[in-house]
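Left out: one protein chain. Kept in place: all the others.
Our next item is chain A:
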Amino acid sequence: MVSYIIRRLLMMVPVLIGMTLITFSIVHLIPGNPAQVILGETANQTAIANLEESMGLNEPYLTQYGIYVKDLLQGDLGTSLRSNAEISTEIWPYIAATFELTIFAMLFAIFIGVNAGIISAWKQNSWFDFLAMLFALIGVSIPVFWLALMEQWIFAQELGWFPAYGRQDNRDPIAPITYLYVLDSFIHLDFSRAGTILKHLILPSIALGTIPMAIIARMTRSSMLEVMKSDYIRTVRAKGSGQFLVIYKHALKNALIPVLTVIGLQTGVLLGGAILTETIFSWPGIGRYVFEAISYRDYPVIQSGILVVAFIFVIINLVVDILYKIIDPRINY
């Protein structure tokens, strides 16, 4: 197991190098002078020269890349051109917001998706199976922005059950510690605030989690159906075990590998920032952070945003691979 993890970690190194090469090249792949592009057409020569100086654009590429990687290794993502703040400190609250939303969206998606998939496979061709798969089909086809707007209209506007946007009640903001607000409010032992924050999470989580949920449900169902036909399931039945043990112990564990792959990929996609959902619900996440940086041509922020998202993706893949190994002892690299 340990050697598996070590080998898997070593496999990450070339990926990480590739990532830095791509993010590094972004600035240089723009046609023309990067400083000129960043500052706009009307910028004067001194401003451009100053920016080139401060960004180190006068050095040879290799030196620039070396400096870039060296800074990254020290946790230095550079400075935002717009706010002049250190990106490494500025970016965290955005990551935390996305992270929190993704966790809740995926919990929702996994819980409902996996169980709906299992029951659909168990009662294949029943009315439950039919309805669940119909909803799954609707779930994957529905446009996220439409679903989000409908949620806001029905549950916030008409019924008033949940707030329509934001992470918290802005008249009474939390004193952030980790910027994961649910966690923070528990640290503060402020449970009524935790309630409010959870309420804020519900609508965006559902909007964001619906597509993964539908994909997970369909994947779980087909994977379970496949496994239920196998010889070892017949053996378990011949041993005299009940349906529950057959399904939730023997079949589920075998059906889990492809489901896990989908869960990993979907988590990665959500963590990459869901611009639409974040915009509609005024959620200050990484997607919006990068999106705004693009409109201000804030290249260091764009670079860092992409790098961070890619890094998270790599980490998730690592976790998924380790989980594979825990589930299936036959897997080896």
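Simple rule for what comes next: contacts are C-beta pairs under 8 Å (C-beta built on N, C-alpha and C of every residue); 3 or more make two chains touch, one makes a residue touch a chain; residues count from 1.
By our rule, contacts and distances are computed from a predicted model.
Protein name for the hidden chain, per its UniProt entry and selected from "aminomethyltransferase", "Oligopeptide transport ATP-binding protein OppD", "1,2-phenylacetyl-CoA epoxidase subunit A" or "ABC transporter": "Oligopeptide transport ATP-binding protein OppD".
Across A:His200, A:His250 or A:Arg288, the single residue that touches the chain missing here is A:His250.
When you scan A:Arg8, A:Lys199 or A:Arg237 for touch with the missing chain, the hit is A:Arg237.
Annotation: of A:Glu52, A:Asp190 or A:Asp328, A:Asp328 touches the absent chain (contact as defined above). Residue-level contact of chain A with the missing chain is found at 230-232, 234-242, 245, 250, 253-254, 327-330.
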